[in-house]
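With one protein chain removed, the remaining protein chains of the complex are shown where they sit.
Per-chain residue numbering starts at 1, and chain names A and B are given in the order in which the chains are listed.
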Amino acid sequence: MTTLTAAGAGTGTDTPRTDTWRAPARPGAGRISSYAVMAVMAVYFLLPFWWLLVAATKDNDGLFGSAPLWFAGENHFFDNLKVLFTHENGVYLKWMRNSALYSVVSGVGATAISALAGYAFAKLRFPGRNALFAALLGLIMVPATALVLPTYLMMSQVGLVDSIWAVILPSLLSPFGVYLLRVYVHDSVPDEMLEAARIDGAGELRVFRSVALPAMRPALVTVLLFTMVATWNNFFLPLVMLSDNELFPLTVGLRTWYMSATLGNAGPALFNVIVVGALVAILPLIVAFLLLQRYWRGGLTIGSLK
Amino acid sequence: MKTTRRRTTKGRQALTGWLFVAPFTLLLIAFLLLPMAYALKLSLYRSTLVEGEVFAWFDNYRQALGDPEFRSGVWRVLIFGLVQTPVMIGLALLAALLVDGVISRFSRFFRLAAFVPYAVPVVIGTLMWGFLYSPNTGPLTAVTGIDFLSNNMVLASLGNIVTWQWAGYNMIVLYAALQGMPREIYESAKIDGASEVQIALRVKTPMISAALVLVTIFTIIGTLQFFTEPLLLQPLNPGAITNSYTPNIYAYNQAFSFQQHNYSAAISFLLGAVVFVGSYIFLYLTRRRSALR
Partner (left out) sequence: MSARHLSVRRGRARPATAMVIGLVAALALATGCSSDDGGGEQTSGPVTIKVWAWYPAFQPVVDLFNATHDDIKIEWTNAGAGQDQYTKLQTALKAGKGAPDVAMLEFQEMPTFQITKHLVDMGKYGANEIKGNYADWAWKQVSVGDAVYSIPVDAGPMAMLYRQDVFDKFGLTVPKTWDEYKQQAVKLKAASPTSFISDFGANDGGFMTGIMWQTGSRPYDYSSGSTDIGVKVNNAEAKQTMTYWEDMVDSGLADTVAYGTTDFYNGLASGKYATYLAAGWGPGYLQSVAKTTAGKWRAAPLPQWVAGEDRQGDWGGSSFAVTDQTEHPEEATKVAMEIFGSNKDAWKIGIDQAYLFPTAKPILEWDYFLNKEYEFFGGQKVNEIFVPAYNGVGEYDWPPFNSYSFNQLTTAINQAVTKKTSWTAALDTVQQNVSTYAKQQGFTVTQ
């Protein structure tokens, strides 16, 4: 099950509505203090990234020796990168591949499954629908992490642990995605549209595919994005399910290196590799977020907006 | 003829309906209901090094409820939740109100800056802050003189990591809710002589109470399941962050360090039950506000 996300169905655009309301013309203290507070908070949020960037240019001794927030004498960034990609037979690249694999497959899969279910709850009448939906609402509240250990124990009985399916299959379950899509479909897909298609002779599947899905697009993209992010960032589930370190995603892999670095007899404590590994690991998501701002920026509403 | 068509349409709809919810339902059964049932079954057995697995009724639960390590873990996450949640929601709300009040390139930049931590996996965020907190190799102690990893500070330091990671995300949710509100209300409030601050507190905040309730409940659910941050920070102060620091960590260690799967299952089950019941109570109490049926 993907960790709970409060992704929203939205219109995908950001309308600050400056046409109906303008910020007060006061030159005032109000605006300045707002800016000041925001600036302080921005520093707070960005400080660790600055540290990471600076630290990635240092070698192991530099990390312990030099001032943390500024660069040391030499720039070891490219050396660190080289070690990162070759350490332990290039296992880091495998970890990247795994993270990508899990998040794409889980994201697409969860979105597809949630779309089908969400649409069905919203627009199709079938016996047991309300009961099932009520159960769904209740089950959203069951904490995902409390389930990880029992899922693991259960799956190890069936011999499914330590494979990519051990991570992907549970991540396909997204009750919140279903809830969201249901709300969105209910609000944004008019019955008349569907009826019209039915009257024209389209089968249910066709109605879904050609009429409903296009209308659901913004919500689908949002659910996709958030499930992908949730899976990319997931730690507890792969930690518990996987023993073969070639199957680890980046989160578990980096933590394994960190634990080795703090253990005494596991060889050199390569903190610099961990640091640069962390930097490389977060870049894809940050870049994706910057490029895909329109989707999460405007669209984060929840059923509360009904 | 009409009735026949309606009946077949109905039948077709029903069939399609089942088909469409089938994958989801299967997953729900496989990864939610079955694990819960399995955890329950496991928790009713005991497994000892000498004798192996024996049926034990509710012994594990009795043991957990009397286990000082489990209890202190539960207590800790409750306190943590009670303190951390208002702090973070407050911060998120403040940020959302600020951004809603000032539309400019800077506020857009700020919004992005606040949100970026969400893009960072918890593991990495914790590692980053772990370095920053290190008394001798990190910058914070040098500047503030506080040892963030000392026993008194460590829970707050963990709270800070959570805040850093999630405040931006919650801010966006609240901001989106704010953006959806009609601006005319502010106009009339201003005409009535309300100041910006008053508008923010008395008008805007109550209007988004549904969103506030929702982010609060999810924050609470998250804090009760606290696992990753303390697990990762543990090597830095193993005296403070024990193997039973939170119920989830306790359950994890019982299963993986000590091979006590049955006890671990009981703890997981108890934790799940507590969160589930707690959430329901909270939602019930705020049902007027939350707009969740």
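By our rule, a contact is a pair of C-beta atoms (placed from the backbone, for glycine too) under 8 Å apart; a residue touches a chain by one contact, two chains touch by 3 or more.
Keep in mind that this is a model prediction, so the values were computed, not measured.
**Q** Pick out which of B:49, B:143 or B:191 touches the chain that's been left out of the picture.
**A** Reading the full complex, the residue touching the unseen chain is B:49.
**Q** Identify the residues of chain A touching the omitted chain, counting contacts across the whole complex.
**A** On the chain A side, contact with the omitted chain comes from 60-61, 63-65, 88, 108-109, 111-113, 115-116, 156, 158-163, 165, 169, 172, 205, 208-210, 213-214, 217, 220-221, 243-245, 247, 256, 259-269, 271.
**Q** Touching the missing chain, which residues of chain B?
**A** Residues touching the hidden chain, for chain B, are 19, 22-23, 48-51, 131, 134-137, 150-151, 235-240, 242-243, 253, 256-259.
In the analysis below, only the chains that are shown with their structure count from here on.
**Q** Averaging over Cα atoms per chain, report the distance between chain A and chain B in Å.
**A** Comparing mean C-alpha positions, chain B is 15 Å from chain A.
**Q** Within the complex, which stretch of chain B touches chain A?
**A** Within the complex, chain B contacts chain A at residues 9-10, 12-18, 20-21, 23-25, 27-28, 30-32, 34-36, 38-39, 42, 91, 94-95, 98-99, 101-103, 106-107, 109-125, 127-129, 131-132, 137-139, 164, 167-169, 172-173, 175-177, 179-180, 183-184, 186-187, 190, 196, 208, 210-211, 213-215, 218, 221-222, 224-225, 227-228, 232, 235, 248, 251-252, 255-256, 261, 264-265, 268-269, 271-272, 275-276, 279-280, 283, 290-293.
**Q** Okay, in this complex, where on chain A does chain B touch?
**A** Answer in residue numbers: 1, 4, 6, 8, 10, 14-18, 20-21, 23-24, 30-31, 34-35, 37-39, 41-42, 44-49, 51-52, 55, 63-64, 67-69, 113-114, 116-117, 119-121, 124-127, 129, 132, 136-139, 141-147, 149-154, 169-170, 172-173, 175, 178, 198, 203-205, 208, 229, 232-233, 235-236, 240, 250-252, 254-255, 258-259, 262, 274-275, 278, 281-282, 285-286, 288-290, 293, 296-306.
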